[in-house]
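With one protein chain held back, the other chains of the complex are shown just where they sit.
In order of appearance the chains are A and B, and numbering begins at 1 in each one.
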Amino acid sequence: SIVTSAASETDAEQLPKEQHARSVLRESFLRCLLSMTNKKVRFHLHERVKVEATFGASDIDVLNFQVSDLHTPIGVQKEALIRCQDVISFTFEA
Amino acid sequence: MQCDWPLLGPLKWIRYVNKQVKVKAGKDEERCGWLLTVDPVSASLVLVNFKEEGGASVQVVMGHAVEEVEVLREADDETTERLQTSFLPSKTRRLDP
Partner (left out) sequence: SSWRSSMAPPSERPGERRGAEMKKLYGKDAAKIQAMEAAMQLNFDRHCDLKQPKYWPVIPLKL
């Protein structure tokens, strides 16, 4: 129909723009993650839990952060994985 | 400006780049900063605050926790330049000694 062909024309124009935007945003985010390697990071988790650790690596789906020397309220855990779902935000100095 | 942040998509997220934004996330927690980027996979925002003594404090707010994003102002050219060169790969800084 006319409606669907008009819609797909707009999509065809829109798609490369959207792909470009996505790639610019993603590349910049990945660089930001890479720059965190070995940095001290403060995590704000749900339930007002705040912990500090040395950042190691993130998986690409942003589900888990691998960290070292995690300072928990009950002591230091040498190696840990933090679930991104538990995290509200995190901060580091660049 | 209430929005379902994770569902906006790249073309809308990119409009917030180089803007100073205020983000509400989690329970009544608020943070401000220059928006460097939004991860299109997790919708997480990267906020940068420059320090007077040099360097910057970087805050990443996870997309799933975002409740509201408000634009405060636009960056001038100098701030944009400073922001966008913060995490550049070394090859684009090849003019450095």
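Here is the rule we use: a residue touches a chain if its C-beta (ideal position, glycine included) is under 8 Å from a C-beta of that chain, and two chains touch if they have at least 3 such contacts.
On a predicted model such as this, the values are computed, not experimentally measured, just so you know.
Can you pull out the displayed chains that the omitted chain is in contact with?
Among the chains that are shown, those touched by the missing chain are A.
Extract the touching residues of chain A with respect to the undisplayed chain.
The list for chain A reads 15-16, 19-20, 22-23, 26-27, 30, 33-34, 45-47, 49, 51, 56-60, 64, 66-68, 70, 72, 77, 79-83, 85-86.
Keep this in mind: only the chains that are shown with their structure count from here on.
Could you state the distance in Å from the CA-based centre of chain A to that of chain B?
Chain centres of chain A and chain B, defined by C-alpha means, are spaced 12 Å apart.
Provide the residue numbers of chain B that touch chain A in the complex, in ascending order.
Checking each residue of chain B against chain A gives 9-11, 13-14, 17, 25-27, 29, 31, 36-42, 44, 46, 48, 55-62, 64-65, 86-89.
In their shared complex, at which residues does chain A touch chain B?
Listed in rising order, the residues are 14, 17-19, 21-22, 24-26, 28-29, 31-32, 34-35, 44, 46, 48, 60-62, 84-85, 87-94.
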